[in-house]
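Please read the structure below before turning to the comments.
Only one protein chain is missing; all other protein chains are in place.
Naming follows writing order (A, B and C), and every chain is counted from residue 1.
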Amino acid sequence: MNIGSFGIIGGDKRQLYLADSIRNDGHIVRLFGFDSLDDGSVDSENNLSDVISMSDALILPLPLSRNGKDIFAPFSSEPISIDDIAMLTDMNKPVFCGLKINSGISPLSAHNCFFYGTREEFAAANAIPTAEGAIACAMENSDITLCGSDCLVTGYGRIGRVLSMFLRGLGATVTVSARKYRDIELIRAAGMASERIENISGHFDFIFNTVPSLILDRKRLEAIGKDSLIIDLASLPGGVDDSAANELSVPLIHALSLPGKVAPKTAGKIIKNAVYNIIGEESL
Amino acid sequence: MNIGSFGIIGGDKRQLYLADSIRNDGHIVRLFGFDSLDDGSVDSENNLSDVISMSDALILPLPLSRNGKDIFAPFSSEPISIDDIAMLTDMNKPVFCGLKINSGISPLSAHNCFFYGTREEFAAANAIPTAEGAIACAMENSDITLCGSDCLVTGYGRIGRVLSMFLRGLGATVTVSARKYRDIELIRAAGMASERIENISGHFDFIFNTVPSLILDRKRLEAIGKDSLIIDLASLPGGVDDSAANELSVPLIHALSLPGKVAPKTAGKIIKNAVYNIIGEESL
Amino acid sequence: MNIGSFGIIGGDKRQLYLADSIRNDGHIVRLFGFDSLDDGSVDSENNLSDVISMSDALILPLPLSRNGKDIFAPFSSEPISIDDIAMLTDMNKPVFCGLKINSGISPLSAHNCFFYGTREEFAAANAIPTAEGAIACAMENSDITLCGSDCLVTGYGRIGRVLSMFLRGLGATVTVSARKYRDIELIRAAGMASERIENISGHFDFIFNTVPSLILDRKRLEAIGKDSLIIDLASLPGGVDDSAANELSVPLIHALSLPGKVAPKTAGKIIKNAVYNIIGEESL
Partner (left out) sequence: MNIGSFGIIGGDKRQLYLADSIRNDGHIVRLFGFDSLDDGSVDSENNLSDVISMSDALILPLPLSRNGKDIFAPFSSEPISIDDIAMLTDMNKPVFCGLKINSGISPLSAHNCFFYGTREEFAAANAIPTAEGAIACAMENSDITLCGSDCLVTGYGRIGRVLSMFLRGLGATVTVSARKYRDIELIRAAGMASERIENISGHFDFIFNTVPSLILDRKRLEAIGKDSLIIDLASLPGGVDDSAANELSVPLIHALSLPGKVAPKTAGKIIKNAVYNIIGEESL
């Protein structure tokens, strides 16, 4: 690749590990937006303009922004405006962002942007730390072992597949709810029980929801009872009727953004792989 | 469903198990084309016209025909012409066939045909007997155990996924060759090594090819050496240079049409499920 | 069984779940030593003498005592002397204790004691929450996923077997160090690499020690390097040279008494099963 130096602006621990990992490959990395970490381990630059001009490409965080104005930079002592970044960045310089930016909204929308967060392998790879985080969450929040427990996983997409396989690997009895006939066959091939969500009955010690639509409504929560721990992995508002769960005392945990929380080093490497794959495909 | 009786015309052992399974669900099944099985266990009808007229729907075999003229019916003492079936069958009567028929070629092309063999869940389900058949083939044709062996699976589609999982479950060390970045991540999540086919090196005890294009050419066969057993699961001509394998004395087995051979009862049930799913979706 | 009522004296959360579980089987359970839990969920009795005289059998905790004098009762507002229990308990009344008590030391040594903690199935069952606790510990204390990591498990006894199987089920690459030829074959059958501890080389992301003797000495720690997280599951002093690990900055965690910490409900049920098995075998 022709890119010899990267500027990483903003982001959390994932971006620090990303920086380490890129450096280990022999590239130059300049960090900006990490000055409030004062353990001395991070060499955050002081001048945004220099970081941008001296880098062949920029890597921005996922999410790009919390407020729509400044870049997501929890370790920066000062806000970093996206406008400033856009203004200082040459229109031809590759800018790696997480998700697509609505054109017209972001000042970066006309730049030479590439999106690592929308790639298939990025989503596939992040299913691993998500599944592990769900398992860690279940272990921490219950008084029983997963081994020997009855688990329900709703949905058999990327996360459902990895999570159900891991649970089975820990000795749990796993039922997966799915609708597609094909998924039902794949679940069976993986040695697990499959059931349509409307036919789910009986007690489960743990219920992991991966479906981003309301599938655990009041009626189903009543059937499930308060002895099940529900861990909802779907983006808010998730797949569970929160207020019904609350009224019925069904324990419910929203476990979100797990990769960055439970395995930032792995998550940083997943970003790197996606960025490198883009560079390879686009001959950057 | 409104279909109370099925006519099953032609086919192999899978269709017999299909008939049993449909009967166990309480439906009437009439068989035609099984008269040369004289163990008395099969009640094959004598009159094609009666079977067709008395059945609410017909089920034809997969493949439909070997010669393009008569239906595939290895257990029939006489050929059964597709023309005859087409002529005797009301245009509105549902006819369940395996794969799509080229219009203009088959006399059935204007009938009310449905294709169970092109459905996703059919292909997904058949990956299981295919993978088991591949494993049985490897066991029969080698003097070592799969447990502790080094296996290469080329391709990570339906069959590659199930097969690699089964091999791992038997204690083999599994490498999967894949090209898509996403698949590489999924392979890693499943606890296996992934590698691009062009980078494959080292010795493998067993190589299972699932890719229907020439990926094991002369050059790669030379690198592989004659101590590997290659089992090619891809439809002919498969993914291996046959003549090169022959000249280099690399043992090569084409293992095809495994579901019907190794698990006809399971395969019959897979056909039934696909037919029932069509009936449900089409409100037949 | 002839025992209709149990007195559970002292212990931690495991004993509360034990009480629940025995009650669910239809027996009477009286608790003593849980009065400082004031969430109202526990009905701790006020009079030790009554609890003892009204119960057909007693269940004492594991460990029996921390100070050699009072029973282990972290939820009791007052110390409960073992002398008192011994004095108040009829010599024929069955008393279920965890581990063997040195005769002459404990005032209970002449009583009708049975030891649930020394039973094979108790140890085997506790390997499960121990292994899960080790996995939770590894997840919490690292920035990478177990999936895709390189793990070393030292020892292939009860805990080593379950832990290595779970790690493999999570997609880790597992090497087990063992000395016995038989274990080396069993490890291979389970699809993992085995190695004698003196030949271990290369980097591991996680090292789980289950061997209760010094196998990770200064020399091996130097070879391992500070990028490995060591989780020592062996009883103190464990199997790692603590001061060397400290000087070499190799991260080391002693993870002990995991069943009661990570899965007290499961651990309580394991105690119940062992007690019931004793009752069955001894026809109590």
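Everything that follows uses one rule, which is that contacts are C-beta pairs under 8 Å (C-beta built on N, C-alpha and C of every residue); 3 or more make two chains touch, one makes a residue touch a chain.
The model shown is predicted, which means the values in this text are computed figures rather than measured ones.
Using the document's definition of touch, tell me which of B:1, B:54, B:99 or B:144 contacts the absent chain.
Checking the options B:1, B:54, B:99 or B:144, the one contacting the hidden chain is B:144.
From the listed residues A:155, A:171 or A:239, report the one that touches the chain absent from this view.
A:171
Looking at the whole complex, which of C:186, C:214 or C:256 touches the chain that is not displayed?
C:186
Write down which of C:31, C:125 or C:224 is the residue touching the left-out chain.
Hidden-chain contact among the options goes to C:125.
Can you list, in ascending order, the chain A residues touching the missing chain?
147-148, 168, 170-173, 188-191
What is the set of chain C residues that contact the non-displayed chain in the whole complex?
Residues 119-121, 123-125, 127-128, 162, 165, 180-182, 184-186, 188-190, 273, 277 of chain C touch the chain absent from view.
Over the whole complex, note the residues of chain B touching the chain we left out.
13, 17, 128-129, 131-132, 135-136, 139-140, 142-148, 165-166, 168-171, 262-266
Following the convention adopted for this analysis, only the chains that are shown with their structure count from here on.
What chain sits nearest the middle when you go by CA atom centres?
Located nearest the centre of all protein C-alpha atoms is chain A.
Once you find the CA centre of chain A and the CA centre of chain B, what distance in Å lies between them?
It comes to 38 Å between the two C-alpha centres.
Just the number, please: Cα centre separation of chain B and chain C in whole Å.
Taking the average C-alpha coordinate of chain B and of chain C, the gap between them is 51 Å.
Residues of chain B touching 2+ other chains?
Residues 188-190 of chain B each touch two or more of the other chains.
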